[in-house]
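All protein chains but one are shown in place.
Per-chain numbering from 1; labels A, B and C assigned in written order.
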Amino acid sequence: MQRIGVFVCWCGSNIAGTVDVKAVAEALKAEPGVVYSTDYQYMCSQAGQNLIIDAVKEHNLTGLVICSCSPRMHEATFRKTAAAAGLNPYMVEIANIREQCSWVHKEMPVGTEKAIILGKAAVAKVNLNTPLTPGESPVTKRALVIGGGIAGIQTALDIADAGFPVDIVETKPTIGGKMAQLDKTFPTLDCAACILTPKMVDVAQHEKIRIFSYSEVTDVKGFVGNFDVTIKKKARFVDETKCTGCGDCVDKCPMKKNPNEFNMGMDNRSAIYIPFAQAVPKVATIDAGACTMLKKGKCGLCSKVCGAGAIDYTQKDEFIEEKYGAIVVATGFNPISMDKFDEYAYNQSKDVITSLEFERLTNAAGPTQGKLLRPSDGKHPHKIVFVQCVGSRCAACAEKGKEYCSKICCMYTAKHAMLTRDKYPDTEVYVFYIDVRTPGKNFDEFYRRAVEEYGVNYIKGMVGKIVPEGDVLKVQASDLISNKQLHIDADLVVLAAAIEPDKSARPLATMLTASMDTNDFFTEAHPKLRPVESPTAGVFLSGACQGPKDIPETVSQAGAAASKVIGLLCKDKLTGNPCIASANEMMCNGCSSCERVCPYGAITYSDKEFRMPDRTTQIRRVASVNPAVCQGCGACTVACPSGAMDLRGFANNQIMAEVDAICK
Amino acid sequence: MRKLSLENINKLFAAVAEDKTLYLPVDQSDGSAKYSKWAEGTVWSNALNTVRSPKDLFFPQTEDLMEFKTEGKNIEVIDIRKESEDFVIFGVRACDVKSFEVLDRVFLSEPVDSYYASRREHAVIVSLACSRPSETCFCTTFGIDAINPEGDVSAWKTATDIYFKANTEKGEEFLASIEALTEESDDTAVNEQKAKTADIMKKLPLADLTTDSFGGGKTEELWNNPVWDEFSQTCLGCGTCTFVCPTCQCYDIKDFDTGNGVIRYRCWDSCMYSEFTRMAHGNNRLTQKERFRQRFMHKLVYYPENNGGLFSCVGCGRCLSKCPISMNIAKVMRKIGGDK
Amino acid sequence: MQMKEYKPLIVAFCCNWCSYAGADLAGNNRLNYPADVKIIRVPCSCRVNPMFILRAFQRGADGVILCGCHPGDCHYTSGNYYTRRRMAMLFSMLDYLGIERERTRVEWVSAAEGAKFAATMNDFVAQVTALGENKRLEDLRCKR
Partner (left out) sequence: MQKITRDQLITKAVELLSNGTVSAVLGWQKGEFDYDITPAVFTTEEEIKNNFVYNDFCGANFSKYLVAKTKKLEGKILVFLKPCDTYSFNQLLTEHRFDREKVYAVAIGCEGMADVVKLKNKVDGIISIDYKDDAMYVDTLYDGTVKVDYADVLAERCINCKSKKCVAYDELMGEDGEVIDSARFDEVARLEAMTPDERFAFWQNELSRCIRCNACRDACPACTCEKCVFDNPNSGVENKAPANSFEEQMFHIIRAYHVAGRCTDCGECSRVCPQNIPLHLLNRKFIKDINECYGEYQAGAEVGSRAPLVDYTEGDLEPGEVFERGDNNA
């Protein structure tokens, strides 16, 4: 049985004005467990707190009920008071008799009666309180960044600059991501490569950063501060430590007819290749599916020409296990497939291209050395139609498109249109749009320049159909403002394809037990207040894996994620919230219901041996809660049919005792 | 012997109910019968028997014993017992009448259970002879005569009439109270029916079931019989058999916290339940096998050992028809007796 | 005979992050609602077990209301989504058993919605008052 002290605060006249505090203190004196009860003008004042501390000592109190303002106001204060008096801080309960009583009820008898009931509920709860101690866990001072695009690069640099080692895992042979494929960037029109490649070099040269290119994360175990990650380094058949990136092998390789991914398949590369000139790491990779040496054991030319002796046809996938304290997801995006958009004839005509393909067509390092030429016949196009929102904001066509706005298309299309008109003033440019969305610094000015200075024809309306006929593309569209049908014979059509999270994100989310929305974007811990954290502790979000973003937003989010990681890695130990769930193994069925509702992936299962009533032993699958990961929401406690899962600080019997006290 | 035309049976019920509460089997909406309080319009069931036995009327499933009122830290003990009123149970079959004897030996021996005793004293039992036993009936195994039921008054129902004979002083009083409605009769019709029923009794599938292998003193012999392992394998551990049983007498005493005090009540317990006889040190029967054995050993060995050979099964057959997996005492007896 | 004015007993479960804060805000703004409402603080609306609700009715509550963060705003991301399904199913079952559906409610109240909290409570108390005492899900032992 507890020895409970009740302390009723007047809060000046805030409480005492409508609640007879003396009557409350008197009434609660009779409650089971209560051995001392008193009232005071300001319980939270130093004098009030001293009064509590003295009472604890004088009456050997084991639990405290403070009838005062909201626990959201002073629960922390009174917990400290309890600790100062030598009590466990979690032996305190607050009866909120100010915000939820004296301030909302005007008549003294009514307020007093309710205050007594609220006090009784708090007493009933404290009777069942148990001392709680927060758990501690160590922190591995190393971060993992998954994805080596601009988001991953920026996050890694910021963390590394703070002095913590960082590993980047990138599935492609080089870091750089989508930004490396871009030509110019809006709204400033500076060259993407000029601002990105120096950062890639910084990464390569940073002593705190390791790059695992051509690699994937295959397994994640553990929890915040203590992740165990398995990384698969895919065999590239080239020894990275020996390869100098000279490119001799690439020149000599006879298998030259492989679609070049970096140029969106608009030209070819050899079987052994370096994706682009500024690749980091600048080492060659053999495409095993294209190499005759690997497929048939014939050729071996690259090995012969390699002065460094870096070619190794026997290389195998390598698995690396590493510990991390924090994980940043920066898996980025891809344009959606155009296969289902038959109306735009993407698969029928080479001259219907996506915006990312257009980027390559206008890039000096691209397949046309930056000359805008039609893919079909290499001629200069004189009439170009840009179609916006292809698959974006497409509620009615959910099976092929996306309901959301892809956010970046309006601006890059304006950029494309403007650059085309700038370089090739003889070209007519049409842009079909639903809305033009330009919120952002200098964005609207940029768009208006495209229209007003460069004479781009913006037409509100959607393209209904594109039919290739001879060497023109018959574009049928509607102009919603003048309300008429348009027929344009275009030489080139550029589709602003919606963007979607990279396909690797979903399996990764499963490994990380990080939650995703229905579009496979990672969910943030709080949409407003914790935008760069996943609900899973220790997992952070950077860039477009969380939602469509342009470069400046990505970089700022990357920095924010880095600062959160740094904040975590700075700590030697993590102190948990002690009000967390725990499973009674004797009653646990191992059914996984709790695991399914846990937003944090805090629940794991293991087979344990139990002694059964008939003196035999039995192996049973039982749940355990990781105290470092559980946030104490209690979702699991209700999902559990047997009641094996309970929440410390808000236990079933405590809440029922409160219900009973209120209802009697 | 007193006789009444069945046409007038409701007049009899009305007369009885005038000064005593009358309970009799009444059909419920699901088709099964239950002992219910008679009121104008109540129809006496034709069912062979009720799902729940009439023991409920002496030993209800839940019964409040006393109450504690708390106010602050004060506690007041309140005896909430009400003086039992006189009542009549009508239409009790021979097996169920016998079950009262089994219960009496438990509740009326020292220390007397005053709650039970009070109800017993205030009750008049009007039994009813069986004329259409079911295949699940095996009362004869326990020496019970379904044709000549005991009770304060015995009754026989024919197609047209009902006949009464008093066995006790209470019974005489009962018959006197309905004398005006009944007429004196000889026992020709009754005897005719008895003979017919006796023929059927012989044909019952369980007529050959005997208690030869059971009785006091058999504990050691039967304790390790393989039947307990074999038959308890699929026992669900529910309480159906015990709760429909007319002789099961185990109960638990529990406190219910009302918020303003405590109601101390007792309720039936079941030896099939994992919490049965749980004590501070834990439970002394840890497996379903042990609990299963307890039920049958109690009925067939321990009880007769302590009660002069009286078995605490009356062969009513309720558990035979209600067990979810059709495991029952008859199967256990057959297996151990080895007579099949 | 003089009838005592019927005062219902309402148990309100409020999540710590939104609704409890909303109730505090109602207090800060001195927005009145009947004292019949008694609040129990839970970390998240998803902590509320259907057994707590039945328990409240057993012990004499005339109405039970659950308040949580608006869908999408849960402090724990998904708690209130589970609450929504659980309570939809539970309340539908209570209704199926013939228990007045007006005795139960779920309301999403944010920390900024002090006025909504007070208005909700006023409305719910009025609704339960109109129904009168909970007879269908009561335990007479608790009323002795």
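Just so it is clear, a contact is a pair of C-beta atoms (placed from the backbone, for glycine too) under 8 Å apart; a residue touches a chain by one contact, two chains touch by 3 or more.
The structure displayed is predicted, hence computed values, not measured ones.
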Practice problem: Can you pull out the displayed chains that the omitted chain is in contact with? | Solution: A, B, C
Self-check item: Given A:N60, A:N442 or A:Q618, the one touching the chain that is not displayed
Solution: A:Q618
Self-check item: Touch criterion as defined above, residue of A:V104, A:A193, A:V387 or A:C588 at the omitted chain
Solution: A:C588
Exercise. In the full complex, which bits of subunit B touch the chain not displayed? Write them out.
Key: 28-32, 34, 51-52, 61-62, 132-136, 200, 203-206, 230-231, 233-234, 236-240, 242-244, 252, 254, 256, 265, 267-270, 273-275, 320-322, 324-328, 330-331, 334
Quiz item: For subunit A, which residues touch the unseen chain?
Solution: 518, 586-593, 596-597, 605, 616, 618-621, 639, 641-644, 652-653, 656
Quiz item: Which residues does subunit C use to touch the chain missing from this display?
Solution: 50-51, 54-55, 58, 71-72, 78, 81-82, 84-101, 104-106, 136-141
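The rule is short, and it goes like this: only the chains that are shown with their structure count from here on.
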Practice problem: Please categorise the chain-chain contact pattern as a line, ring, star, complete graph or other. | Solution: complete
Quiz item: What chain is the most remote from subunit C, judged by the mean position of CA atoms in each chain?
Solution: B
Quiz item: In terms of C-beta pairs in contact, which two chains are most connected?
Solution: A-C
Quiz item: If you average the Cα atoms of each chain, whose average lands nearest the overall Cα average?
Solution: C
Exercise. Using mean C-alpha positions as chain centres, tell me how far subunit A is from subunit C in Å, no decimals.
Key: 34
Practice problem: Just give me the whole-number Å value for how far the CA centre of subunit B lies from that of subunit C. | Solution: 46
Practice problem: Scan subunit B for residues touching two or more other chains and write them down. | Solution: 258-260
Practice problem: Would you give the residues of subunit C that are in contact with at least 2 other chains, written as numbers and ranges? | Solution: 59-60, 142
Practice problem: Name, in rising order, each residue of subunit A that touches subunit B in their complex. | Solution: 30-32, 613-615, 660-661, 663-664
Quiz item: In their shared complex, at which residues does subunit B touch subunit A?
Solution: 71-73, 257-260, 283, 286-287
Quiz item: Which residues of subunit C touch subunit B in the complex?
Solution: 59-60, 141-142, 144
